[in-house]
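Here is the structure we will look at.
All protein chains but one are shown in place.
We call the chains A and B, going by the order they appear; numbering starts again at 1 in every chain.
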Amino acid sequence: MKKKKRLVLTGRMIFVIIWCVFTLIPIYTAFVASLTKYENLGKTFLWPVDMYYQNYIDIWSRVNLTGYFKATVIYAVGTSLINVLLATFAAYALSRYAFKGKTFYSFIIFITQVIPQVVIAIPIFMTLNRIGLYDTYIGVIIAVLATSMAFPILLLRSFFDGIPVALEEAAAIDGCSRVGILFRIIVPLSTPGIATTFALSFFTGWGQYLYPLILTRDPSKTPLTVGISRMIDNQTPWEMVMTGTLLAIIPAIVIYLCAQKYLVQGLTAGSVK
Amino acid sequence: MKKISWRKMLSCLLAAGMVTVMAAACGSDSGDSGADQASSAEEETVTITFMRTGTPEVLHEIFDPIIESFEEEYPNIKVDMQDLGWSDAETTLQVMASSQTLPDVMYHLPVSIFDMADKGLIEDLTSYMDDELKEDIYPSLLEAGQYDGKQYMIPCGALTLLYWYNTELFEQAGLDPDNPPATWDEFLAAAKAISENTDAAGIAMYGMPSGGETSFFFESLFASEIGGETWDGERYTYEYDENRQAAIDTLEFIQELTQYSQGAVEETSRFDIRTMLRDGTVGMALDAVNMANQIQDGLDSGQFRVAQIPAGASGKQMSAVNVGGFFIPTNSEHKEEAWTFLRYLMNTDNQKAHSTYGSIPILKSEAETYDTSDPYWGTIIKSVEDSVPEGVCPKTNSLWNLTGEQLQLLMMNNQDAETTLDNIIAGHEEIYNE
Partner (left out) sequence: MKQKGSRRIEPYLFILPTIILFIFVLAVPLFNVFKFSLGDSNIIEGFKEWNSFENFEYLTTPRFLKSLGVTAVYVVCGVTGIVVCGMLVALALNKPMPLRGLFRSIVIIPWIVPHAFAASMWSWVLNSQFGFINQLLTKLNLISSPISFLSDGTALPTVIMVRIWQGTPFMIISLMAVLQTIPSDIEEAIELDGASAIQKSRYITLPYLRPVLMTATLIITAWTIQIFDTVYIMTAGGPARQTQLVAIEIYNKAFIDYDLGTSCAIAILVFIIVGIIGFIKFKNERMVEDA
């Protein structure tokens, strides 16, 4: 029995390791390429042959990386702040009230997350252009919000569902209003959920490509995704593209790793139902 | 109590909104402040925007000095150069056109320019052009910028198909580098000799139709097979019907070439073959002048050479010419200033600098600055003189796409030349009639 258990454990370990290698291959090879000189790209294999860190210096002069970072951070932070707020309200309504049209509302919310961006991007552009929000940060942010609000709402709702109503009743007796209850009792009790929502929306905002591409015009509003993809034009050498790519995803990965304890907790507790 | 908390909720919303708006404001600040300061410093200074599709850092190296000297010469005009990569150019262009935010001077390809011209978005530059400029631009290039009898585009970037080869591999294969193949039969024989007698493949072929490159390849060979224009500029159709056999022969030639090429032709792009030739994995390639940037050292040392593409049945070593150029949109508020800048860019020296980005000479005066007895420049300038304009109309993107797909099938040996031609003709027919 014990031997069998050990065998199963080894099997699991091997499988997980293979999967992790598969997961990391693209990121690792990008890392190797980013430390290689153009001429040596063909020679590099497991480890960069020349540790050419100059790529990381050159890239700043090649493209407007600072500008891309700034725009990306604005999209990511803007999206996540507003998303958390909207989702908190909506999730609270879904969790605590029975109201007419609730089913229909939930259906609509679900639908928003599966509308293909490529379907909706051009009409969104036309609407925003008409109301004067074309080429603004807020225009991109609300477009992102509209198609990504579902998951945070569903996530927070399952968090709120887990908080006993009795607590609120006690507070209500003390004369607390609904919004007061929401912010004084529910929100503090769902910190992991709020944090998870924030982080997820942050990554969503960070990774947007089509919306900023179509909804902005000014070069200062170009985010990393669009800016770096522009380098994949077959003229910019691969190692530069990879350096840019890595620089663009590293902040997101670092934030993820820092927050991952809460993230996994939050996602586990509020698993998508 | 109740009221207060709703207010609280509202204020929270507002606060979040403000954070974003402030962030947005900060963002646009840096962009605008420069222009503001400039306008306060000098009265009636006009800022025009300029966009040249391509790799930003390379383009800035070329254009920043030109812009600087322009601003010195015309102190009341400031030029704001903005970046646009090829990968998202079409998308951005459409969106800018739709929102009336096209830059005052822009470089792009005739397909999109003519489509926008059809919609009344492009300024007809015929009346702006002076005779000096008209005379100076090669006729086939000037013609390529015309649509519906109007000069919508001033050509400033052009490509012909050229024949690049590796002299070392030529010698190894027992071929004479001083007498490169001049006909299709000789060319095939050379490709065969290289792939049989050396480690390298005979010829680099590419099947990725990313921007009409393979269609251009086909059209150039077809031009040399029939010895003239491949496109009926009056009816906006390709001339395959009258030259059916010639088109089939051209396609067969392309298919035969793939026998002596590197593997996975359909996955290879025109850019990939440049490193292949550079690294000696192939002996020859048919590519535009952009190849030179990649193999410059070898060209200097004599390892690589360039020649006219081999001649088809017509006996003429000629290529189609693919052109891009500047245009001014009708939405521009400073058309005069925009033209002043555009005209400045077309000065011989400036155009020469621009051509280093990857273009054959556009101006005769530009060509004269090169030594035509030099085999490299001789070849390149002759290729412009002998070229025919590539066919372009607003539907060209769709036509190229379809041709590209069919050529891929041909190069993957999934269908023969005749079927390919029939599919191309039938597919084009549908697109013409749409």
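Simple rule for what comes next: a contact is a pair of C-beta atoms (placed from the backbone, for glycine too) under 8 Å apart; a residue touches a chain by one contact, two chains touch by 3 or more.
As the structure is a computational prediction, the values presented were derived from the model and not from experiment.
Contact with the undisplayed chain is limited, among B:Ala97, B:Leu175 or B:Leu221, to B:Ala97. Touch with the chain that is not drawn comes from one residue among A:Leu35, A:Val63, A:Val84 or A:Leu145, which is A:Leu145. Residues 2, 6, 13, 87, 90-91, 94-95, 97-98, 115-116, 119, 121, 207-210, 263-264, 266-267, 272, 275-276, 394-395, 397-398, 401, 404-406, 408-409, 412, 414, 434 are the ones on chain B that touch the missing chain.
Seen across the whole complex, the unshown chain contacts chain A at 9, 12-13, 15-17, 19-20, 22-27, 29-30, 32-33, 41-42, 45, 85-86, 89-90, 92-94, 96-97, 99, 102-103, 105-120, 122-124, 126-127, 131, 142-143, 145-147, 149, 153, 172, 175, 177-178, 203, 206-210, 225-226, 228-229, 232, 238, 241-242, 245, 248-249, 252-253, 256-257, 260, 263-264, 267-269, 271-273.
Here is the rule we go by: only the chains that are shown with their structure count from here on.
We define each chain's centre as the mean of its Cα atoms; on that basis chain A and chain B are separated by 37 Å. Against chain A, in their complex, chain B makes its touches with residues 1-2, 4-6, 8-9, 12-13, 16-17, 19-21, 23-24, 27-28, 30-31, 54-58, 82-88, 91-92, 95-96, 98-99, 101, 269, 271-272, 279. Chain A meets chain B in the complex at residues 42, 61-64, 70-71, 74, 77-78, 81-82, 85, 89, 125-126, 129, 134-138, 141, 175-180, 183, 213-214, 217-221, 226, 229-236.
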